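Working notes, beginning with the structure itself.
Shown here: the complex without one of its protein chains, the others still in place.
Per-chain numbering from 1; labels A and B assigned in written order.
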């Protein structure tokens, strides 16, 4: 039985066409900074009340500085007879991210030092950046590069690297409690679909969903450039980090691979919650321990912050051949895979929001269920102790103010959602009360 | 090597014919209350100094009330020509427990709503009760019911449901210490042998045994109707529950199935003790985790009590086809199986009574065993370190006031009884002392 069905009783349709949003965002040229990031966030802001933050270049953030803003208008490699051989207008990946402007004729040998190809995947354009390199470069299919045997070429990169700002989007949905769930997605990759338009699309849909639901916890969504964006946000919100009770980095969740969850650095309730949801989801999955390579969990789980966050993925970065190539396009990302990812994380948020402790109003012995209409009148038959009866017995036995619902569900070996039903019955019969948090 | 042999050095014969007692008790019609319970307890009281408790109907006990007392003299279903088709005098299971008195002619259709059969086991009478149902009913073989095709029948149930009392038996054998071991068996089932005349017979024999032995701990035996009996006892003894150091519910221990031990709710020393005894018993067994369905561990392990009690069984209720049918008769219960159950629990009680901590009188280095006659004079031979020598070395190494004997035995991988022998040697040589309890 899947977690989704238990938690919501019906297949939950995302509030937005996830694959459509991926396709809409794909052509935009994103980077750490610049117009493409702003354009992307503007599209997201049509769906949720996103606040846009601009942090000036040069701002000191922890060990780093906010970089110069990079914008690019065009870039080409031409034969000396004028034929255009490589054109940024054809594909955002053709230019190395943060390439400085350049306009000159270069020998093939000099150009070769600035060209990146994938000889093992000769039809694909690789994705490369050089954020702090003060350099320039082109990426292209190796097949194309092998045909380019002229002695010299004309190269033009019409870009700016100049003081501006780093842009990110933030959305906070307050809950009854001050504790928060943090959901982040990185927005710095140009035309790459799984990494990470999939994360962006699902995060927006989740924000729309949570905005419409009652919320015990607050929900904060960040759309940030990787690394420097996380560093910047952490630097600006250092005093508020204690409110983060659970967190999730969403990335590469649009392909059809099995789910992967990378656990938090120090062990946190999110680890058990995700494991429970995945175990009951009916989908294949794998739990992997924390390691310090990957996405922005590297920053959130750095030793001084050590936030209770994990990273939620389908295929793991670097393990699928489309990773960081032009093959990571909207065709690689599937509508059904995006929808499943949305549903699984939605179930997880429902669990996190409902995972409280309960205590029996009087925990001495079992309550007499019969006079409350909670027990069959004729006992003794073999079929006694059916599933829902057992769920209620588990709840009444473990409602001791020490077990939260997830711990009860794990001990009972049943999905969280089944215990939630028993909670409703028992609350209605005044058999249990919620244990107030400190 | 079996725990029994280690602990007692010879096969221990129960002080009473266990199967004979089962046969003697079988014909009596027991229920939650009534004459059958009193008759049963009177038979037990011939063997042990049982105190009988009577708690008036209507007494509030925790979330419950002591029910009306039920007594039944006769019950029949007759054809309208007077032929008796079903007669309570033939089998106690023919009438649903707590059936109210009734004398009338009913259509077959109306009767059908009050008849219980087992279509899959058409020769057996099922066991049914309706304690709080204000109803009546008959149980019979499905084969018989299929032959009853008349349009109407005459039914007569000559029973009383009236204020009286709930009856249970209690026996306490004081020990040197105020801590107690609680052993309970339920006495509310009519003619059913494994469930639970087996538990009653073994509990009585254990009480006889413990009465004759020196006792560090106290031993309390309860013979109570299930659920309401446990609830009633708990309500009346709430302030004394802290003395219960170990507890065991005995049930279904007369069949030839493998032993099953259901662990305590929160983990308790009884779990390790039973596991140790069973592991060294030579008998097949299985340890199962606590769950909130079953026998009176449901009450003793409710959250506000959470007593250190488990449930000791052979075949598990509900998993054998004879369960709660007329096939659970004295032929299903075997003398050898009852005796084995007795021996295993007797070994367990010996372990619980002897499982103390010891400390070396001087724990610095090994003591010189040779000058105390505890070491072979010629050392260095290959065969040094034989079994009993090793047992003594383990004891002397772990006698640090932090390991109890069971923990030592588990770490040494030897039966508890072998360490007991080493304890006697070491105490005699003044090498260790018992650690006084707080």
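Criterion: contacts are C-beta pairs under 8 Å (C-beta built on N, C-alpha and C of every residue); 3 or more make two chains touch, one makes a residue touch a chain.
Computed from a predicted model, the values in this text were never measured in an experiment.
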Residue, one of A:323, A:358 or A:394, that touches the chain absent here: A:323
Where the missing chain touches chain A, by residue: 62-64, 96-97, 116, 126-133, 135, 137, 227, 230-231, 234-235, 238, 265, 291-293, 298-299, 301-306, 318, 323-324
Please identify, in ascending order, the residues of chain B that touch the omitted chain? 359-360, 362-368, 370-371, 377-382, 385, 390, 393-394, 396-400, 412
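In the analysis below, only the chains that are shown with their structure count from here on.
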Chain A to chain B, mean C-alpha position gap in Å, rounds to 55
